[in-house]
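The complex is shown incomplete by one protein chain, all other protein chains being positioned as in the whole.
The block that comes next holds chain A.
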Amino acid sequence: MLTLNGRLGSRKVAQKLLARLQSTRDAANTQSIEIPKRIERGPTDILRALASTVGKDPTAAHFKYHDDPYFIPTSNRAKRTYALSREAGRRAAMWIRQEHAELFTQMTADPIIKDFLPRAVYDENSKVTEKTLHDAIRDAQLSDAVTIYRLLKKDGVSLRTKQDLLELLCYYNDEEPTSDQFPEERWFRRSLQNIKPKWKSNDIVDELFESLKNEDSAIATAAYNALICGTAKYLQVDKAWYLYDECLAKGFPVYVRSFNNMLRLVQFSKDAGGQRLTFMMDVLKTMSRNNVRPDIGTLNAALQLSTLLKCPEPGRSVALSIYKEMTNAGVEPSLGTYFYLLTIFCRTNGPVSEILIDILDRLEGKELEIKDPQDLFFFVKAMDIARNHLMNIDVGHRVHKLLLTGKNYNLIGENYMESIYYRHYLILAVQSESIDSFIKLYDTLVPNIYIPEPDVMNEILLAVEIAGASMAENLLPQLWSHMVMFEHTQREHLMVHVLQIMHTTCQPPSDSVANTQYADIAWDIWNRIEGQRPGYTMAVKWNAEMLGNVTVLLIRGGYFDKMLTVLSYLTEKQGVYTGILSKDQLDTILNACLENGHATAALSIISYAANNGIAGAGQMGYKLITTLSLDSAEETKLVNLVGKEVLQLHLG
């Protein structure tokens, strides 16, 4: 073997190397190497690229829950409680950090992380500058900004900062801005559509406005517009209208944002549809005269107004006209726009409209962004219409596909709206698809993404019932365990329904294993209802049909001893439950008692039948006496119940 030295030494190798060098140089000459330009990356771009590689795993619980079977929530209530508890812990930590800031002397972070510091407290002694005020305004710290402003006032504040503060106060008026630290609280908030509080007049707002409105026109314009927006946002209709008129009269330009907010007020100003419309046109024309370019806010505000018009006409055509007009003027519609169109076109009592299909044609495959708070209502509305208006599962699937495109899922809104969305989707699917494909969908969504409400579960049970006995055999045990998990066992109608399916509508053949499974379920139901906290107001109450079903199911499953427990309840606690057993059920029970040679139980059945005036008690007594040998006490009892004649008649 040649050593490296030897190789280099040999002439052949040297020649080869030279030739290779030569060719490299030639190549370099012929084609110049282009160094790609550096791509500017944002701070989170790499993370986002990584995040896009993570797929969705429907079998895993949400990331926010502790990854331990014991801690994975299985009901809507548990989901909410766990997530909010976790965040409450974070809140508590922040509170301690704030209240006992003096205990935290270690400053390990360098650079300092602002979010981990307690919020600064401002009083007379604190040194504040205009920059402090500006930072507070930027971070939307309403109360701090007001305090700082009061401190700074005697030194004088620049007009620019005054304007900024005025805008902040107009935007939030009196409510404290939502914190960005608590996503769970936002997610589990009840609904976005809370009633807006009224405008509360604030001496600082008045003071700022008075000082700004007499400055030169650019500053005064901004001040007027800020106050118009604020008063209009908080529905101070008269004041907003007065300011708007004053602004126009003085010849100050009105910003598009102010026009938009005024448009939202039109609905409060006039009551009749036609007048509102005229009024809206008036505002739009004023916009056009002032050369103000409409934006998405204008489009959505105008459409919101036309939702109040009569349906289907003129509401529909006005809406389409507005849409066309605005898109012609270069406004890009947002999801909120489509939400309003759906609201206008698809009324509960109105004629059917398939506008949703056209909207889907436009949106399909697009990644959408939020442009208006109303955008969040689109998906819920679309699924609602697919279910209640069009009753078309294909449309439902298309809406869902759109929701799963890109980051569109963020536009679902909040937990409550997500639940409604899936409720519509699942009910639509269960009503219009085959049970097989529905179960496929069900398995991907339940329980980690969505937990069906009792009503949805009832629909599913109905579908299972319709699918027939063999399908029910496969599905019912799983559904039952889900119902237990989802805390549906306190819903009486669900219990009744399950029992009815197992007992009557989907009765399995006698040799099937399902009988045992059903008996287990029935026994579970029995224990759950019996184990309810006494005095609980929502407690499920027994009735004869349920008890009878439980008993028969236990017999079919071969649980004779367990059946006896139920039977003793049946015979001894008459009056606690309502109704009486049917003859068929009594016969089944009696036969089981006879097969097992249990004379006492059989006697109690006959006594039940005799006491409740069910025909055929005598026949039952005859059956008993012929099948089993009774002792004298039992025989006397039987004779007392049905009478000697009947027995003898039959004997004879």
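Keep in mind that, in the parts below, contacts are C-beta pairs under 8 Å (C-beta built on N, C-alpha and C of every residue); 3 or more make two chains touch, one makes a residue touch a chain; residues count from 1.
Operating definition for what follows: contacts and distances are computed from a predicted model.
The unshown chain of the complex is recorded in UniProt as "Small ribosomal subunit protein mS31", chosen from "Small ribosomal subunit protein mS31", "Monothiol glutaredoxin-5, mitochondrial", "Transmembrane protein 50A" or "Vacuolar protein sorting-associated protein 51 homolog".
The chain not shown here is touched by just one of A:Glu34, A:Asp68, A:Glu102 or A:Asp115, and that residue is A:Asp115.
Shown as candidates are A:Val128, A:Leu208 or A:Val318; the residue that touches the absent chain is A:Val318. Screening A:Pro58, A:Gly89 or A:Gly274 against the full complex identifies A:Gly274 as the residue touching the chain left out. Checked against the hidden chain, the listed residues A:Arg20, A:His62 or A:His100 yield one contact partner: A:His62. When the missing chain is restored to the complex, the residue among A:Leu50, A:Leu103, A:Met538 or A:Ala633 that touches it is A:Leu50. Within the whole complex, the absent chain has one touching residue among A:Pro118, A:Pro253 or A:Pro477, and that is A:Pro253.
Listed for chain A, the residues touching the missing chain in the whole complex are 41-48, 50-51, 54, 62-64, 83, 110-111, 113-116, 137-138, 140, 163-164, 167-168, 170-172, 177-178, 180-181, 183-184, 186-187, 192, 218, 221-222, 225-226, 229, 253, 255-257, 274, 277-278, 281-282, 284-285, 287-288, 293-294, 310, 312-314, 316-330, 338, 341, 345, 349-355, 357-359, 362, 370-373, 376, 410-411, 413.
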